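Missing here is one protein chain; the remaining ones are kept as they sit in the complex.
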Amino acid sequence: MSSWGNAVKISIFGESHGKAIGVVIDGLPAGEPISMEEVCIQMARRAPGRDKAATPRLEKDFPEILSGMMNDTTTGAPLCAVIQNTNTRSQDYGNLLCSPRPAHADYTGSIRYSGFNDIRGGGHFSGRLTAPLVFAGAVCRQILERRGIKIAAHIASVGSIEDERFNSVSIPDDLLDRLSGAVFGLIDQSREESMRDLIEQCRLSQDSIGGTIECAVVGFPAGAGSPMFDGIENRIASIVFGIPAVKGIEFGSGFAGASLRGSQNNDAFYYDGDTVRTRTNNHGGILGGISSGMPIIFRVAVKPTPSISRVQQTVSLADKTNTTLEIKGRHDPCIAVRAVPVIEAAAAVAAVNILAEVNKL
Amino acid sequence: MSSWGNAVKISIFGESHGKAIGVVIDGLPAGEPISMEEVCIQMARRAPGRDKAATPRLEKDFPEILSGMMNDTTTGAPLCAVIQNTNTRSQDYGNLLCSPRPAHADYTGSIRYSGFNDIRGGGHFSGRLTAPLVFAGAVCRQILERRGIKIAAHIASVGSIEDERFNSVSIPDDLLDRLSGAVFGLIDQSREESMRDLIEQCRLSQDSIGGTIECAVVGFPAGAGSPMFDGIENRIASIVFGIPAVKGIEFGSGFAGASLRGSQNNDAFYYDGDTVRTRTNNHGGILGGISSGMPIIFRVAVKPTPSISRVQQTVSLADKTNTTLEIKGRHDPCIAVRAVPVIEAAAAVAAVNILAEVNKL
Amino acid sequence: MSSWGNAVKISIFGESHGKAIGVVIDGLPAGEPISMEEVCIQMARRAPGRDKAATPRLEKDFPEILSGMMNDTTTGAPLCAVIQNTNTRSQDYGNLLCSPRPAHADYTGSIRYSGFNDIRGGGHFSGRLTAPLVFAGAVCRQILERRGIKIAAHIASVGSIEDERFNSVSIPDDLLDRLSGAVFGLIDQSREESMRDLIEQCRLSQDSIGGTIECAVVGFPAGAGSPMFDGIENRIASIVFGIPAVKGIEFGSGFAGASLRGSQNNDAFYYDGDTVRTRTNNHGGILGGISSGMPIIFRVAVKPTPSISRVQQTVSLADKTNTTLEIKGRHDPCIAVRAVPVIEAAAAVAAVNILAEVNKL
Partner (left out) sequence: MSSWGNAVKISIFGESHGKAIGVVIDGLPAGEPISMEEVCIQMARRAPGRDKAATPRLEKDFPEILSGMMNDTTTGAPLCAVIQNTNTRSQDYGNLLCSPRPAHADYTGSIRYSGFNDIRGGGHFSGRLTAPLVFAGAVCRQILERRGIKIAAHIASVGSIEDERFNSVSIPDDLLDRLSGAVFGLIDQSREESMRDLIEQCRLSQDSIGGTIECAVVGFPAGAGSPMFDGIENRIASIVFGIPAVKGIEFGSGFAGASLRGSQNNDAFYYDGDTVRTRTNNHGGILGGISSGMPIIFRVAVKPTPSISRVQQTVSLADKTNTTLEIKGRHDPCIAVRAVPVIEAAAAVAAVNILAEVNKL
């Protein structure tokens, strides 16, 4: 299913080369002013063609609001936004039905849907379906910002080139603001050039490259979330793995913490005025599934773009024989770059839902 | 909330030092014979005191079936199993209410539940709550095995000592069988001694150590799962993060894959007889949220046991001052060891639910 | 929330005088051919202006499919259909914000949404929101008919004028076919004139009238549904009460059965060839929440149209004083007539969801 959430639910629809894509957001609080300008800023960050590191396919991803808003303010009714599909070149995808692209959902989708799924452009599995998620996140982040909660992510690595990490106990406001508007978001901007070089080099060699993204939710109040299966980690993971190409997630010290000792990984509590804080933030702002008031920090692994133009080995499902495939079409050599605002959006939707559940919105 | 699942739902209840803990499993197929002997084997793997690497606290974790089974066969009605709590030493936990243990849920839980949560032994946040999950998994894995699906996990690392990885395209049956009954499960058993030494050394230095676990689901049919938010990764992540101390999860090549090129990470399809398979398995058996028929492979990061006997810095919530804490009681120095069967159990519950949703059970 | 269902989910959006209304249907089986012509026949039955017993407001309720269909066949991805709003006269509704209409949701909606709800035309509470439900039902009933399941409803009463009841043990196919295309569906068509006369008389006296609807689901296989809260009655009731103006539902002998003796109300089983059937059908095809294979029969109570043109007593929320209200605009004097295809649609969506849950679709 393509719906997510409890107190605030999103239901995403659309196929890459169908008529339109979009999202229904149900359960939003009424009376929230939403700036469509800010929404469009977020949409533009994800949109292709803004950046040479991304695909040249041009989209006009202007969302049309069908319901749930009046006078730029939420009404409390389900908010539906639709984005038309234009400028699609379906002929590029002709032979995929029989010859599934490696590392794509062509094969698994055809089994799941008995071959009736719309394979053009990846259909419902397409990265394009992250546009409605970014829309939903752009709405949610305005609701959060009004309550002092900021969300920002950056490219933590491209291939083996790493950005700095967030200082997880204290992230400056201006960094958050800069990143949440950035197209190629880095803490240490001096690393942009080498990352872009690597991406360009992959493109030129008909290849692609993976990356990681680090995301912070700052100002999130303590005491939200739940033990066991409705914890904050569970919620964020369950929405983030809905983003194509994400193959891993870790919170706080994550996998690195798994090689530490308790005396290294435990975060000491202390009073900062009247507020309980921790000296370090290896717990990533979450203990027992519940927020501690420290920044929520997580990182995700984004696999290299599966669509590369090299000849690849695959099968012909029609003939039941092995064959080769040469993918045409236009593709980002590094999904991770454009996935940054998508990860932020997913975090924003998750945060609004989690807060709504415990009446802290 | 402490419930999980759609087509098959589990609802876990209990507090570490309350009267009992247990689980309700709803939606199981009727007519499934369940061997209680096999259930107890799984329960015993998780139970403390079986192994010197684990806590000496003794539990008799024999589950009592209250409903849903007749003549050792599922009736289709909700299956409830209860495990009595015995041998609890509540006096060990007296001062935690005011002085939250670092890296525990004491502080976040007290905010979430306004101080009314049962803090003894971690209450509902306790690792003991994984016993009912292991029970549910032990029931589900029998249903899966009857359909040719096997689940096994091993200790992938303790601190910086690593086990071998699964050969993710082909895992021998006898390895799966050995691991799924093991108490200290390793692929390369020669590494057990050094791992145990490290754990013992941590214990002696009043410290603890983290670890990672790798899990495989073999024989899972292609075409199960869904795109976006109900994908297999989403589902497994959302249940696995319900296990205390898990702070990260990755599927297939995961975080390592994020530094690879597409030409390295893409898995070529080929026909093996009539079956579509992949030459490598960097996708971890999942593409677009849907199973490919290849083994499902994931790894989780388990943080070091937060309860260490060293003096630690914390706060006094009563006095609003900084203070120190010395945790008494008995604790595993390495949670990852006992978490192995818990991870398998979570995977089994997830697998049954995912298959039930698409009528493949 | 405006979403419903588990295995098959619908999410309805829109406000009466907003830009558009619509529905996302998720979880439909892939590969189902859908005739848009048949969909439009169902939409037309509900649409106003087709019948003098209904409001003269003209709508072009042609649904536009945005996703989930290719070559008139379901792809398995979420199906989104949108219906544009046109021909709305918002100025008719100016004073409702302050003076809530009796028996409408104006008052309760303004409390629930702090006055931010779009009150024009009833907003999200409008009967117009049943159009997307009819769309969803029109899709689902084609899937059901392909499996031998037919759904039909009729006007069981208008005021105190009653139609015949279904012969609940055996409903002829041609009656089902006639009713499922009818605009003023009656078993005994000779009663249409008197019903229409009564409705016209109510209109002329600036009044409205209530009615009841009886619905049958025929050919539904035995053994679907669940005990307790996921029973067929629960499911049908939970969707049917989503239709504005419905205030009651009963299954089989329902309220009348509550004054019977067991010896009168119990339905004797017998073999009809190899099929178990019942001599009578007071159980309405459902026992213990599960289908018996007999026709599922239920009746709903539809209140009189709340919008009447007489002067009515209400309050001024702005002034906190009592006042009077004269509703302008165009309104059906008898909602029950146009609600017939909506009830069928709700039953169709419920039936598809219930069958999908138990793998009987």
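A, B and C label the chains in the order they appear, each numbered from 1.
Heads up, the rule we're going with is that contacts are C-beta pairs under 8 Å (C-beta built on N, C-alpha and C of every residue); 3 or more make two chains touch, one makes a residue touch a chain.
For clarity, every value in this text was computed on a predicted model and none was experimentally measured.
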If I consider the whole complex, including the chain that's not displayed, which of B:E15, B:D106, B:D267 or B:E357 touches that chain? B:E15
Selected from A:P48, A:G127, A:G159 or A:P227 as touching the chain missing from the view: A:P227
Out of C:P33, C:G148, C:P172 or C:G288, the sole contact with the unshown chain comes from C:G288
Mind listing the subunit C residues that contact the chain we can't see here? 1-4, 12, 100, 102-105, 107-109, 111-112, 124-125, 129, 157, 159-160, 202, 207-212, 222-231, 233-235, 237-239, 241-242, 244, 246-255, 257-271, 274, 276, 278-279, 282-284, 286-292, 301-308, 310, 312-315, 317, 320-322, 336, 358
Residues belonging to subunit B that touch the chain removed from view: 1-3, 9, 11-15, 18-22, 24, 26-27, 30-31, 64-68, 70, 73-80, 82, 112-118, 123-124
Taking the full complex into account, what residues of subunit A touch the chain not shown? 6-7, 77, 227, 357, 359
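In this text, only the chains that are shown with their structure count from here on.
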Subunit A and subunit C, separation of their C-alpha mean positions in angstrom: 39
If you average the CA atoms of subunit B and of subunit C, how far apart do the two points sit, in angstrom? 46
Whole-Å gap separating subunit A and subunit B, where each centre is the average of the chain's CA atoms: 26
Interface hub residues of subunit C, defined as touching at least two other chains: 77
